[in-house]
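As you look at this complex, bear in mind that one protein chain is not there, while each of the others sits in place.
Right after this comes subunit A.
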Amino acid sequence: MSNTVDHIDPRLPKDIAEASQWQLMWRKFKKHKLALISLYFVGFLYVIAAFAEFFQPFDPEVTSRRDVFHPPQAIKFLDRTEDGTRFRPHVLGTTLSRDPETLATSYEINADEKIYISILGKTKPYKLAGFIPMSRRIIAPTKQGERFYLFGGDRLGRDMLSRTIAGTRISMSIGLVGVAMSLFLGTLIGGMAGYLGGWIDSVSTRAIELILSMPTIPIWLGLSATIPADIDPLMRYFAITVILSLIGWTELARVVRGRFLALRTEDFVTAARLDGARPRRVVFRHIMPSLMSHIIASVSLAIPAMILAETSLSFLGLGLLPPSISWGVLLKEAQNIRSIAQAPWLFTPGVFVLFAVLALNFLGDGLRDAADPYAQDLG
């Protein structure tokens, strides 16, 4: 028996010997620099979404009649006073003036008035995520009651930065929750169609094709118009998520069905069957793990679609409604010509949508490439 051990191919790198599939995937993913940056960016957005109240300098609902359409202010870090220059972040105060003839308002910078900002400053007590009592925010005016507008103020003088952060929570989470629901439906229906085949496959495939052939926006509009207008904002949030995922599951179901069809005839699945594995074990122990990477990749590509869908619905006024705050709701404020002319900073949520969707798409691309065992490993 001693002469039966194979020679070792010199091409086999030694260190992958005990690396699992996930470790190999991560290694491949790391080479996709854009995807890696996107991963960090998306992670950052979700951290903001999770701890939204902590990152908001102000309560997003608090209005200020004096600061209607207040322009964005720049933070100055060095404070020059008679005592010398010190590190003390602040913004310069403004005074409102009105043109006596045209009645147009304008804010003049008042260099003497400084609004100091403290990091982890104390503010009015609030509850993080609705139940953790806290009283500090990441940045807050040193003197309570003062206000500053890093992203500007809206038509009621509410702080756009705080509102955008609040919108991040809803918009980013609607993607996650919606995709989670689509994923459940998609894997269940797609998996059954792919594994069982036969009439179940025919019926569900036709159903998927039917749903995919319908124009999505009118369907969403029609469905969301059936939600009562006076419903609780949280319920509305869930209703909208359900509506979005009722369409979103189809794409995932197709992916899952295709993978099941391919894997069902793989030799190792047949081998498991011959080993005496029952169908449930074959599906969960053998097919599902091989599917996981593909599912993760399709999910990360489905999230941006979800976010865009929510944004467009809310923008059209049939998605979430105030007092809920999402990027779409915020962009609804920027619908008229006046905001373009007078307060272009109302578009900042749009910039967030753009970057979030781009980052999620890059992330999905990177994951898909990393999960694909046939992709060439270049260097």
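One rule holds in what follows: contacts are C-beta pairs under 8 Å (C-beta built on N, C-alpha and C of every residue); 3 or more make two chains touch, one makes a residue touch a chain; residues count from 1.
Here is the rule we go by: contacts and distances are computed from a predicted model.
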| item | value |
| --- | --- |
| From "Cytochrome d ubiquinol oxidase subunit I", "ABC transporter ATP-binding protein", "Acyl-CoA dehydrogenase" or "NADP oxidoreductase", the hidden chain's UniProt protein name | "ABC transporter ATP-binding protein" |
| Full-complex contact with the absent chain, from A:Ala272, A:Ile296 or A:Leu316 | A:Ala272 |
| Of A:Thr205, A:Ser290 or A:Gln342, the one touching the omitted chain in the full complex | A:Ser290 |
| Subunit A residues touching the omitted chain (full complex) | 1, 4-6, 8-13, 15-21, 24, 266-268, 270-277, 281, 286, 289-290, 373, 378-379 |
